[in-house]
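I am attaching a structure below and will ask some questions about it afterwards.
Apart from one protein chain that is not included, each protein chain of the complex appears where it belongs.
By written order: A and B. Residues from 1 in each chain.
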Amino acid sequence: MPIVEFTRVSKSFGAPPARAVDAVTFAVRRGEFFSLLGPSGCGKTTTLRLLAGFEEPDPGGGGIRIAGEPACGKRPYERRLGMVFQSYALFPHLSVGRNVAFGLERHGRPAAEIPGRVAAALEMVRLDPAVFTARRPAELSGGQRQRVALARALVLQPEILLLDEPLGAIDLKLRKAMQLELKELNRRLGITFVYVTHDQDEALAMSDRIAVMDRGRIAQLGSPAEIYESPRTAFVASFIGESNLLGGKTERRKDGMWEMVTPTGWRLAIPERPGLSEGVALRLAIRPEWMDLGPPGAAPSGANALAGAVDDVIYQGEMIRILVALEQGGARLTIALRNEGQLGRPLAWARGDAVLVTWRPEDGQLLEEE
Amino acid sequence: MTRRAPGWVLAVAGAVYLLLHLPVLVLVLFSFNASRYSVAWTGFTLEWYRRLAERTDLLRGLRASLIVGTISTVVATVFGTLLALALARRRFPGRRALEGLLYLPVVTPEIVAGISLLSLFVLLRVPLGLATITVAHIAFSVAFVAVVVRARLEGMDGSLEEAAMILGADELTAFRTVTVPRLWPGIVAGALLAFTMSFDDYVITSLVAGPGSSTLPVVVYGMVRRNVEPTVNAISTLILLGTSLLIWLATRLTRERPVSAARG
Partner (left out) sequence: MRGLRRRLLGGLARRPLLAGSALLAPGAGWLAVFFAAPMLLMLAYSVMPRGRYAGVEPGFTLEHYRRFFEPLYLGILGRTVAWSALATAICLLLGYPVAWVIARSRRRRGLLLFLVVLPFWTSFLVRTFAMIFLLRDTGLVNALLLRAGLVAAPLTLLYTPFAVLAGLVYGLLPFMVLPVYASLEKLDPALLEAAESLGAHPAARFFRVVLPLSLPGVIAGSLLVFVPALGTFVTSDLLGGARQVMIGNLVQNQFTVARNWPFGSAASFVLMALVLVSVLLSLRLRERHAGEGGAR
């Protein structure tokens, strides 16, 4: 049984009402690290707030269930959830110890048990209780606040932990370390994490499954690999990672593959998909790192090839991105090549070189119309 | 802005500071002057303070001021704080309009507010007295308190209450353990403003006061209109002393409260 279930849940704000969350349906499995990923305004935070009980869904949907029980109408304090806020929301007038103890006191835990549990929670997030218990939130660094917020949520041993962009405000290096730590906590404690973020790298690195949200709807739900390797819509293809998008129409079947013709007249082989027929409008996405560059006239057999000229070379350390202007239509493609050292090809390309962009038809992803 | 201002600017500023504080200092100083009419210093005396004690009208006025000030401050602070909370944290139709209207009592000249209230009391044949004064003071303080508390709420992170609720506090507990301690300086500032305005008010009070219900400012005003004699200096000095004490107390109250105070 899923631990969280959303069934056609909508939430509107304002007058006239605009749907921030639009008939969203998904289920979170017990113990998994589940991310809601999307740009700002896509409805991910509203979805989390619906789950937390800070917002009530619009009437008429199928509702929200937590551990099988209908959650609608239940106040946040009746839902037994943990939550880490984007701003941390540490109580500035209380010490670290009393911040962590707050939930235990509210749940009427005996006073004798509280200090020990507070200390254990602080230790769990690697803060020394002897040092930090008496400090005020204002005396902590961003990373320490983050840990206190985590300890305060975990001390209640919730079954589900909600995290609203918890790593947004700390610097890159610490963020990477915290990502690992959060994932480790998720695995060790067996608590279900529902994680909201706009950072695709973060979501890919940490999640068991990701729901990509766009304009109040879930654009795609799947494992990080599924989302990255088989994006279903142009939005997902370009929001997660980078994609070269090409539009066209199917023309005919040839050698077990369909052929697509772009408005500029290129003929491209595309992977098979059930339901394809002649004359269907399509969009194709290809990841920059799945493309290759070669000198003109040397296409590997069976590969798609487009001729163009190098427009720019962007050196990025481990990768080198090469922008190629296609001969016809003026479209630009981005090709990402691994930096293979001084003798490798990528460093040799220069602006103005005539090139052939190639990729295997299987690496092209057919997108659904949004 | 860190570079020093030119000399003439410093001179003007210095003069303005003198202008702001010298008159009151002089007033206080001469409350201890033995001469009754002259501003020449003829010796130190506490005579004028002794004479204050004989004036029962002043004592009665003080008593009236304290009663009115206390009641109106408590009521206006509670009502104003609730009003500010509703405006800051609730979405309801007409909220923006109401927020604008809240500033109307703040900008309305006291004389207009007082006269209109008097008209209402006369129309309804309400007997004038301490009750009408208190009602009037609450009316002009509520908006001020609401504006002050609202400003404090503006800078407050709304997710704190949400954090309290997700940790198991219901709405009232969250209000008591998180909102009130955070809002406390704003509430105290609002209350202080309400009390000092009430304690200082002459215009509205003189209009809605009945016979025998004069507050301290009304009594002193009458003395001043006749003649500023050294007893006025003395009572002014005492009023200054009283308000200073009050402000000192209020700053004590708004210091970051000790951790244990929020135990619920």
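By our rule, contacts are C-beta pairs under 8 Å (C-beta built on N, C-alpha and C of every residue); 3 or more make two chains touch, one makes a residue touch a chain.
Note that this is a predicted model, so its numbers are computed, not measured.
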{"item": "Displayed partners of the chain not shown (whole complex)", "value": "A, B"}
{"item": "Residue of B:Ala131, B:Val203 or B:Leu253 touching the missing chain in the full complex", "value": "B:Val203"}
{"item": "Hidden partner chain, residues of subunit B it touches", "value": "1-6, 9-10, 12-13, 16-17, 19-21, 23-24, 26-27, 30, 37-40, 78-80, 82-83, 85-86, 90-92, 98, 102-105, 107-113, 115-120, 122-123, 135-136, 138-140, 142-143, 146, 170-172, 196, 199-200, 202-203, 207, 217, 220-221, 224-225, 228, 232-233, 236, 239-240, 243, 247"}
{"item": "Where the unshown chain meets subunit A, residue by residue", "value": "56, 73-75, 78"}
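Everything below uses one rule, namely that only the chains that are shown with their structure count from here on.
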{"item": "Euclidean distance of C-alpha centroids - subunit A vs subunit B, Å", "value": "54"}
{"item": "Residues of subunit A that touch subunit B when the two form their complex", "value": "52-54, 75-77, 79, 81-83, 85-87, 89-95, 98, 102-103, 105-107, 152-153, 156, 162"}
{"item": "List of subunit B residues in touch with subunit A within their complex", "value": "157, 159-160, 162-171, 173, 177-178, 181-182, 256-257, 259, 262-264"}
